[in-house]
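Structure provided below as structure tokens; questions to follow.
For this depiction, one protein chain was excluded, whereas all remaining protein chains were kept in their positions.
By letter and in written order, the chains are A, B, C, D and E; residue numbering begins at 1 in each of them.
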Amino acid sequence: MFVVKIGGSILFDKEYQLKQKLLSNYAKTIRNIFSESKKKCAIVVGGGKLARKYIAVTRALGANEAYNDIMGIEAAKLNARLFIGALGDIAYPEPPNNLQEFHALFNVTDKIIICGGFQPGQSTNAVAASIAEIVTAEKLLNLTDVDGVYTADPDKDPNAKLMKELAISDLISLIAKQTTKAGQYPLFDKTAVQIVQRSKIVLQFINGSDPENLMKAITGKPIGTLITH
Amino acid sequence: MFVVKIGGSILFDKEYQLKQKLLSNYAKTIRNIFSESKKKCAIVVGGGKLARKYIAVTRALGANEAYNDIMGIEAAKLNARLFIGALGDIAYPEPPNNLQEFHALFNVTDKIIICGGFQPGQSTNAVAASIAEIVTAEKLLNLTDVDGVYTADPDKDPNAKLMKELAISDLISLIAKQTTKAGQYPLFDKTAVQIVQRSKIVLQFINGSDPENLMKAITGKPIGTLITH
Amino acid sequence: MFVVKIGGSILFDKEYQLKQKLLSNYAKTIRNIFSESKKKCAIVVGGGKLARKYIAVTRALGANEAYNDIMGIEAAKLNARLFIGALGDIAYPEPPNNLQEFHALFNVTDKIIICGGFQPGQSTNAVAASIAEIVTAEKLLNLTDVDGVYTADPDKDPNAKLMKELAISDLISLIAKQTTKAGQYPLFDKTAVQIVQRSKIVLQFINGSDPENLMKAITGKPIGTLITH
Amino acid sequence: MFVVKIGGSILFDKEYQLKQKLLSNYAKTIRNIFSESKKKCAIVVGGGKLARKYIAVTRALGANEAYNDIMGIEAAKLNARLFIGALGDIAYPEPPNNLQEFHALFNVTDKIIICGGFQPGQSTNAVAASIAEIVTAEKLLNLTDVDGVYTADPDKDPNAKLMKELAISDLISLIAKQTTKAGQYPLFDKTAVQIVQRSKIVLQFINGSDPENLMKAITGKPIGTLITH
Amino acid sequence: MFVVKIGGSILFDKEYQLKQKLLSNYAKTIRNIFSESKKKCAIVVGGGKLARKYIAVTRALGANEAYNDIMGIEAAKLNARLFIGALGDIAYPEPPNNLQEFHALFNVTDKIIICGGFQPGQSTNAVAASIAEIVTAEKLLNLTDVDGVYTADPDKDPNAKLMKELAISDLISLIAKQTTKAGQYPLFDKTAVQIVQRSKIVLQFINGSDPENLMKAITGKPIGTLITH
Partner (left out) sequence: MFVVKIGGSILFDKEYQLKQKLLSNYAKTIRNIFSESKKKCAIVVGGGKLARKYIAVTRALGANEAYNDIMGIEAAKLNARLFIGALGDIAYPEPPNNLQEFHALFNVTDKIIICGGFQPGQSTNAVAASIAEIVTAEKLLNLTDVDGVYTADPDKDPNAKLMKELAISDLISLIAKQTTKAGQYPLFDKTAVQIVQRSKIVLQFINGSDPENLMKAITGKPIGTLITH
């Protein structure tokens, strides 16, 4: 059982358009891996630019942060439905609304369950970590638009290096400095990392711009950054 | 009791950006009309460009029309949440999932209930008509980006004239020619008009680009096109 | 996958009594076809005389048309439960409340799901069409107490002939003249035919007075009226 | 707070037709009593002949007693909807599915909640008793087609006399002899009387053929049989 | 299909502590019997001392008997979750809330469904009897801390003898004398026995202090008291 987190960052291009071709490739890859090999998986999709755009509006109009988080949750669920539509009859048709609902569904279907967000105060990364914990997943794969975790911000520091491995305690230190406005949970949020730590979940950060990387990570090839316990 | 249908066409500008200023003005107008005057209302919001963009992708990826309609329904619900965020504590916090759920909620709260779509095979106009029927609404106001119903398509025919009144039978003839792919229910769909006809619902088409028009329609001033029975 | 619509018209005799023997035969036929041959099906049952009787009372007592439709929906669900009781452990035990609920169930069970109505403004024929669309059914079989679609009303015109085939466009013309009071959706309603058209669903009208006709239609023998696209 | 149980026996005439006129009179009486006087009430409606007819069919077709009870529960809910339709906007629009759902609704609405059955193994009388217990009702009024509890069966014994009062212990002895096939819970079932006893609920049996009797019972006039503790 | 009722009496020791070792043994036994032998079962767990402790507090604080029963229902559900945790992936993760929900679940999963209570006015024994009836169970096994039904109370009468068989009519006489305060349904309550009687359910009382007894009862060895019809 794998849990695959697909970051919202890889769904949209710079003009806020959905990357239809990439979605199509993901559908094919997921079909190959999980339908044919009988490996089981659950997918969590982020809200990405859709979430940020809608949250920007409700925040400007005076909504509180809990409500803004709900906008992000629902935007992520709409993105999740793109994958449901693309995967057709190997996907369960509705994204679940919370962890207990996911778990109940997981017990009655072999279809791939595709989730968006669950509840305010946590990111879709925490959703993915909770799912990995409750089903005792083999691995939690985190796909974003970067290659993994770097020693520094690669956009600012030309000497920044990708780390092949990173101790969970170091990941926690990194995350401690992050802010947590609704819709802004860069990298991985506190709640998520806390769950990964307490249940020693095997977590790997990989670049999701190419669906082949997903295949590599699942077949155990070295790629991205692996978090160690 | 008024039912206000806000077409998705007025939510987005030409660059697919949300019209935040307009949303803010709508929030103020609705607050004025319904909070202060004690008139009761329900609002139905369309999916607009968000729906079309997401449906285009699922259709291209091979989803069936029922599923594409579900994308449109959920996109409309995300748009509905913009109004919920903007209206704050005078709005009920979740868009209902179907008519029976709407009706149950309507019986337990005086807050404004804001809906998106309900189910495949019908547009958000049918949602608005169903709501107007089940609560025996005084009026159903349909807000789009045009001034009402014209004698011809004003974009093509310079002699096209806005009709101040139109018999329901003539509206039906107009609609009979429309196609019904998921997400494409121009003007008003067959299911919607059928409900309007059988229950003789007072229906008025107005231009929603200016929230003041909503105020005018509610206070009974002549504007747009009124459907007669 | 077949969708079978069993019209309420064939459930009751002239004295408003349920046709127990026919129900028993249907249970046997359905058991034969779908349990043994591994073909999958969903069944939609109409409200028939039960619906009409109860709607007549609520209409007389002043309920609105949306509410009268709800009476018809619930009467159809009670009829659906007759089939659930007759089919026992090959049927799912509860009729679903709407299309999304049907679809979710369809993904978690191989049992036969038996539906009544879903929501006001549409007949149980629209329910059947929606189901056929969302599961991409092989065929939608419509069983009533007549042999199919005639060139004229056979009760009034002795020259009326059964049509073996009928183009969807001609079916639409036929239906355009129908009225739509709650509980009165003769033949096939507008919403239903619209769904059949847009998704090119294979639709066949057959006489349901004899369950053998169902067997014939499923095994591809010519019977009743086939709608062509 | 009053709980009114309307026995299915008074809804149908000898030809299995609904007594529309009586329903209309009940609607008026209930409107008078509960809408104008600000007394609060909940109503439970029995399944009557509709339940018996449908249960007879599922029993003949081989369904088990639990399922037959479900037919009765749903038939009672359809009858409950007749009252909802007749009472319009002073009634909550859906019959609740179980006691916990009733109680939750009771806490969020002042509308009259109208129930059918709840769950297999108990009659609608047990539903009424449970409701009376959980809301600590002033009185539980049981309306059937007889004047109250007699010293013997008035159809068989010309000397049978109506008892104005009856001790709960004597009612229990009477009931101990009853059988309990699905749909056949004559007078009052064991579960119901057990609840009445343990919570010392004020229970009164009255003739419901005339809605005026309901008015009398609520205003405290002596009528029917009062159960004493 | 077996229904196993595990009385709350065997879950706690005299100091109100949970018997962890016994729970662990039960998990192993149930795993052996039902996972390996492909026999299907449903389990109902009682509230025991936890229920009595919490009910004592709400009763003292003035809650009504229906609410006290709800405390017992929820306490039993918490105990049910102990078995869910112990059985892991062969158990369905949530106790159902009522019989209809149980039945729906039973149709979509092969996992063991573990229940607590369902609704006020009935004990968890009635829950077990209802479940046995709706799934037409082979046997209903009732596990408590005594060896079965005795001719007299063994604590008071040294001549009391365990009955190997007992006619249902005699069981009913025994039960008729019981009281029914919330949380106090000694042996077997009236609603439960009524269901057992009408559907001629094979009921056996056995001592649950040793999980091996469950194995014996399921493999048909004589143990405890068998109720005959």
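Simple rule for what comes next: a contact is a pair of C-beta atoms (placed from the backbone, for glycine too) under 8 Å apart; a residue touches a chain by one contact, two chains touch by 3 or more.
Given the structure is predicted, the values throughout are model-derived calculations rather than measurements.
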Legend entry - Among the chains presented, those that the missing one touches: A, B, D, E
Inset, instruction - Tell me which residue among E:I30, E:V44, E:A86 or E:C115 touches the hidden chain in the full complex. - result: E:A86
Inset, instruction - Taking the full complex into account, find the residue in A:Q17, A:S35, A:T136 or A:T151 that is in contact with the omitted chain. - result: A:T136
Inset, instruction - For the chain that got dropped from the picture, name the residues of chain E it touches. - result: 16-18, 20, 23-24, 27, 53-54, 57-58, 60-63, 67-68, 70-71, 74-75, 77-78, 81-82, 84-86, 88, 93
Inset, instruction - Extract the touching residues of chain A with respect to the undisplayed chain. - result: 64-67, 70, 97-100, 118-122, 126, 129-130, 133-134, 136, 176, 179-182, 190-191, 194-195, 197-199
Legend entry - For chain B, the residues touching the chain missing from this view: 92-94, 105, 108-109, 111
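Just so it is clear, only the chains that are shown with their structure count from here on.
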Inset, instruction - If we define chain centres by averaging CA atoms, which chain lands farthest from chain B? Would you check? - result: E
Legend entry - Homomeric contact chain A-chain C: same or different residue positions, threshold half: different
Inset, instruction - Quick one: report the Å distance separating chain C from chain E, using the average Cα coordinate of each chain. - result: 43
Legend entry - Distance between chain centroids, defined by C-alpha means - chain B, chain E (Å): 54
Inset, instruction - Report the inter-chain centroid distance for chain A and chain B in whole angstrom, where each centroid is the mean of the CA atoms. - result: 34
Legend entry - Contacts with two or more other chains, residues of chain A listed in rising order: 93, 108
